[in-house]
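This report refers to the structure that appears directly beneath it.
Certain chains of the assembly are absent from this excerpt, and the rest are unmoved.
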Amino acid sequence: MKIGFIGLGRMGLPMARNLLRAGHELVVFNRTRNRADALVAEGARVAAGPAEAARDAEALITMLADDAAVEQVIFGEDGALQALRPGAVHVSMSTISVALSERLAAAHEAAGQAYVAAPVFGRPEAAEAAKLWIVAAGPAEQIERCRPLFEAMGQGLFNVGPEAQRANLVKLAGNFLIASMVEALGEAFTLVRKSEVDPGQFLEIVSKVFGSPIYANYGRIIVEDRAEPAGFKLSLGLKDMRLVLAAADSVVVPLPLGSLLHDRLLAAMARGAGEVDWAAGLARRSAEDAGLG
Amino acid sequence: MKIGFIGLGRMGLPMARNLLRAGHELVVFNRTRNRADALVAEGARVAAGPAEAARDAEALITMLADDAAVEQVIFGEDGALQALRPGAVHVSMSTISVALSERLAAAHEAAGQAYVAAPVFGRPEAAEAAKLWIVAAGPAEQIERCRPLFEAMGQGLFNVGPEAQRANLVKLAGNFLIASMVEALGEAFTLVRKSEVDPGQFLEIVSKVFGSPIYANYGRIIVEDRAEPAGFKLSLGLKDMRLVLAAADSVVVPLPLGSLLHDRLLAAMARGAGEVDWAAGLARRSAEDAGLG
């Protein structure tokens, strides 16, 4: 399949590589060009801009940091919207707002193009191992058409129906659950430390009792204070909480735990922790509030 | 081993039964006598009061609802403290406060008796299946002495050291993690419902992404609104949050998420939900705050 791929960050690069390895033809674009070089050796062609990446694509995949970046590559000058051919599909895999996803659906429809929202669960290691969980929404036949792509990147596909923005809502609700878990772990480990219980042993207990690799993974980051390099930057976690609160506000749902997470992340941000791993950053906030560290 | 066993509730009864089946000799006591009858057929003897249950025991196990119940059977009139023989060990498996556990340790030491705190993780089904996770603390040789008992009731034992009350702290911190998860699920499912995503499908996604039986289990209770019979009563969840906040306050650790959980549970309690399953009860609060149900 002819694929345009925009966004070669810590997630996008391994995802694109897995598509190449599955035999697809890729034209890639990344704002900082040298991220793309790694893929040229594996057969990718590098585009000079979003429009060029989109031009000949049957499917255009975007995997970018936030709404602004997606708006820029799709609607901006030299944007993909005008270059994408009728009948081609834009597969938006970034974690973006429900509102932008609705706007993309409308814009692509008006242009005779298809649109599938397909955000993913998984950290960079999962992207490398093609172990992402992919939540897709949009026209059923378009999701089917893209199934080989999803299979090359993930270990499982969930189709949540024809309304594209619902995939984004599911992704945001899932990230809210993960953020809640991280905050809970941060507070619990602080309590454990100040109560003179060994954090490593507490992690072992938690891992067994919850039987969840996610708990074990985040627990380890916290116990070892692995702030850098960030598996997932705190500034991106803050972005996600803004998006989930916006989505909840628009359907009149209070999320008190979401508000707490937003405020914690904002405080960490204000204190200069935007670039550190969010789990380490949140746990440090709990620790500092208890007079530790 | 000669065992006194006090407290035959939804957890205590199957735990006592598993000890009987492992060949131990049990003298049991429960405030409402008929709960004990079920065990007589399996070989248990029924005591008229806490003291009688303790009198000939090498190990006295208590599995009760709260601090007040434990204080009553140990320190009250006809209490076990005075009846237990020197050298015998009290194994306190209830979820009680750090402060009471410290007081028990001191009282038993003064009486020439041993004390082990050994609270458990697991719901009634796990107690029945002898699949509890047991967190023990106290003198190492006493924990070893009780190992056969723990093995008859659980699937794993964690020894968190000689200070008994640290086992209670670990149990409370663990329950705080579970409560956080339940609150997060309640809020997330409310958002999902008001966004017209199918809750059952969201549960499936969450179960896969988190890969945790606990998430799947609580998620199912919430999706199916299984309020009764309660696997774990909301009033007990509130009790636990009070204990974890008290423990945190005493070591000067703010737990904003713990405070949120306390307030949510207290509101549910005030609105008459003390007897319903805590996961269903918490999720209903989120739903009601969003104008649902």
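Read from first to last, the chains carry the letters A and B; within each, the first residue is number 1.
The definition used in the following text is that contacts are C-beta pairs under 8 Å (C-beta built on N, C-alpha and C of every residue); 3 or more make two chains touch, one makes a residue touch a chain.
Computed from a prediction, not measured in an experiment: that's the story for all the values here.
Identical protein chains form the entire complex, numbering 4 copies in the structure file, with 2 of these shown.
Note that only the chains that are shown with their structure count from here on.
Between chain A and chain B, the centres computed from C-alpha atoms are 38 Å apart.
Chain A contributes residues 98, 121, 133, 135, 156, 158, 160-161, 163, 166, 169-170, 173-174, 176-177, 180-181, 183-185, 187-188, 190-192, 194-198, 201-202, 204-206, 208-215, 244, 247-248, 251-258, 260, 264, 289-291 to its touches with chain B in the complex.
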